[in-house]
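Excluded from the complex is one protein chain; the other protein chains are retained at their positions.
Each chain gets a letter, A and B, in the order it is written, and its residues are counted from 1.
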Amino acid sequence: MALMQEEVIRAGDSESQWSPALDNRLVGLWAFLATVAMLFAGFTSAVLVRRTSPDWQPIPLPGILWMNTILLIASSMALERARALAGQERPREARGWVLAAALLGFLFLSGQVGAWQQLRALGIFLPSNPHSSFFYILTGVHGAHLLGGLFGLGYLLVRPRRAAALNLWATYWHFLGGLWLYLFVMLFVV
Amino acid sequence: MLTAPEIDPVHAPTGFIRRYIFSTDHKVIGMQYLLTAMFMALVAGALAMLMRLQLAWPGQKWPLLARIFPDGMAGGVMKPEFYLSLITMHGTLMVFFVISFALLGGFGNFLIPLQIGARDMAYPFLNMLSYWTAVPASLIMLASFFVEGGAASAGWTSYPPLSAVREAVPGSQWGQTLWILGMAIFIASFTMGGLNFVVTILNERTKGMTMMRLPMTIWTLFIASALGLLAFPPLTAAAILLLFDRHFGTSFYLPAGMFFGNKLLPHAGGTPLLWQHLFWFLGHPEVYVLLLPALGVVLDILPAFTRKPIFGHRMTMYSLWTIAVLSMIVWGHHMYVSGMSPYVGEFFAIGTMAITLPSAIIGMNMIASLWGGTLRFRTPMLFAIGAISLFGTGGLGGIFLGNATSDIHLHDTYFVVGHFHYMIGGVTLFGLLAGVYYWFPKMFGRMLNESWGKVHFWVTLVGFYSVFFGMHFIGLGGQPRRYYDFTKFEFLKPFTEMNLFISIAAFVLGAAQLLFLLNFFWSWFRGTKADSNPWQAATLEWSAASPPPHDNWGEKLPVVHRWPYDYSLPEATEDYAPQIAAPAGGRSGSWR
Partner (left out) sequence: MANNVVRKRPLHRILLAAGMWLIPVVAVIFGAGNWLPPLASEHGAGIDGILRYLLITVGALLVIGHLVLGYFILRFGGQERVGPFRMPSARTERMWSLVPVVILALVAEGGVLVLGLPVWDKFYASAAPADSVVIEVTAEQFAWNVRYSGPDGKFGPTDPKRITLNEPLGLDRSDPATKDDILVLNEIWVPLGLPVQILLRSKDTLHSFFLPNFRVKQDAVPGMNIQFWFVPTKVGTFELACAELCGLGHFEMRGLFHVLPREEFQKWLSEQSPAQ
């Protein structure tokens, strides 16, 4: 009967009638970035609440943070260059820029540790006061996420993938760069 | 840009390990979650039985238990520290490691590809990783019972300072630390799963499966996953800060002037209210993460056993979304008497009452879905109707608590315990059980025994009401939560019989679930064989074999032509049309 007839298509033809506008992995990445954003939203509200306490004592801005910020911005720019080159089908040059971005990212992370050391030299440790606690913890959590990104870039270098993979890691990387700018402003400017 | 899913449809894995242990097949993973949930339910249920034992007969000696729990029940009498670890872990395990595992991990994984016409999830490897992250999280939680000081004892809500100061209660030594680690790993597992669900539902639907042709199970899983992805991270942040307060000398939650164990603690400037805000920011949406999929299951089961679509499909959809959005702005109703600003409290009360509106629409629509139907009283339907009753009773009870003023009297009493057990222990449990009885044939190719199922239903329904209905009233009487015994207060003496009755009912309720477990495992191997569609249901999973092959659909993916609820169509000879049935010429011959 007409009602019970199946229309069938062959295996491998996995066309959905509703063509996904975005690649599977990109949608997943954006969902994941929303999660990370909410994590730092949680931390932000903690900062805002804790700031109202009379014992809030702003710590001095470790000078190296300026350089770290520039390094991270530079690494994002390098990654963008790599993306453009990969899009132009110039994978070997793209790899070079990915390597540059990774190195800059590694320098950023080292610089973050350097910032910790600058504070420790001043006698400001993690539990010293709430501002320092947040500084250590937020830079730590951000740094951990960036380390993950670094592994991703390393993976891209070791096993060259399609342009799509570079796209994903670059998006993640830029997000973390933007997140760092946000943390910097929240902790030291506002 | 279009992408084919990166799964090789034809080559099933070989070898026991790849097929059943480290499998990337969503059906296997779903069953792994379900079985893990059942095991954790046994543990968490046993904890509850011990709790009720203590509350019914406080001060009683139990020599057998003293041998099983030499620390917690030394001399045969339960110690208060043991009791507090029981309530804490009962709540924690049930919420995260039973209901979430079973409904989202179990049904979500098993059903999503089958109901949307895909061969597997978008990220099969990540899926496997999510389960194998869930397992260590569970083990850490279980291990926490055996460390010094015992398991965490600050309630599943883990409020500091009790949870932050190691001297405050024995469970706040290593038990609480393990709790935090277990939760962090659980959240990682949930995140992986949630990402998978969201992307799969958006991107992996088969030809013809538009979003509006998705069954309610998928919609609610989608909404719940999105909600969970957004709501869990602040708890992660809170947990990290708690870890630092506990072990690294920070003062996020800890104010100055706390005097514990004969010494003044060095902390200063923190506030316990910060934890409460961050916790409940997750905590409230979390209950909807659990509740919504249960409602979705019920909403999908009703059509198959009423032979008609549910009433108010569109309004129900809008209501589900409204509830999800509103659920993120009402968390303060857990904190009315916490010391939070009363003006903020007013805001939360008004918002909380707003949630009753879409909830009532859903409740009414579920009841109205029976109108004009041809009701078939098989076990899944019984549990579905039971869920409707529990949703109504429990949800209405919530109104007393959402009103900040009445909550002054009811906060932290057994009224709250009664209410939330109805919602996340009742509706979710009945939705879960309805789903298990319904989809068991799809999973195992056999039917669960119907007679035992009916006995299970009745004992569970009567048992559930017996345990939790009365709690609302002793709550009105002021009986506080988390009390190790009720014998120290005169005003609690009138409730002694009720507490005894509740305990006995709880034992019966627990025993009935053992009957279910017997049915489950016996039927798995010896149940009546089922064909692909024993319920004559229209949703897409019933067009696959029972159980489906590794690639779900064989050589050819299904193509969908209708929404999932084409029952009793006017011109049809069959009383239902599966989603793959082509309409007889254009778009006619379908309700939608």
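Simple rule for what comes next: contacts are C-beta pairs under 8 Å (C-beta built on N, C-alpha and C of every residue); 3 or more make two chains touch, one makes a residue touch a chain.
Just so you know, these numbers come straight off a predicted model, no measurement behind them.
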Worksheet, complete the sentence: Missing chain -> touching shown chains B
Worksheet item: Touching the left-out chain: which of B:V289, B:L382 or B:L540?
Response: B:L382
Worksheet, complete the sentence: Considering the complete complex, of B:Y465, B:F520 or B:W542, the missing chain is touched by B:Y465
Discussion item. So one chain is hidden, and I want to know which residue out of B:F22, B:W57, B:W132 or B:F400 touches that hidden chain in the complete assembly.
Written reply: B:F400
Item to complete: Check the options B:T24, B:N109, B:N196 or B:T306 and report the residue that touches the missing chain.
Response: B:T306
Worksheet item: Since one chain has been left out of the picture, which residues of subunit B touch it in the full complex?
Response: 80-81, 84, 154-155, 159, 161-162, 165, 168-170, 255-260, 262, 264, 270-273, 306-309, 311-315, 337-339, 342-343, 345-346, 349-350, 353-354, 356-357, 360-361, 363-365, 367-368, 370-378, 382, 385, 388-389, 392-393, 396-397, 399-400, 402-406, 408-409, 411-413, 441, 447, 454, 458, 461-462, 465, 469-470, 472-474, 476-478, 480-486, 488-491, 528, 530-531, 534-536, 568, 570, 591
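Following the convention adopted for this analysis, only the chains that are shown with their structure count from here on.
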Item to complete: Note which residues of subunit A are touching subunit B in the complex, please.
Response: 1-20, 22-24, 27-28, 31-32, 34-36, 38-43, 45-46, 49-50, 53-56, 126-127, 130, 133, 137, 141
Worksheet item: What part of subunit B is in contact with subunit A in the complex they form?
Response: 1-5, 9-10, 119, 122-123, 191, 194-196, 198-199, 202-211, 226, 229-238, 240-241, 244, 248-252, 256, 268-271, 273-274, 277-278, 281, 543, 551, 554-559, 561, 572-574, 577-578, 580-585, 589
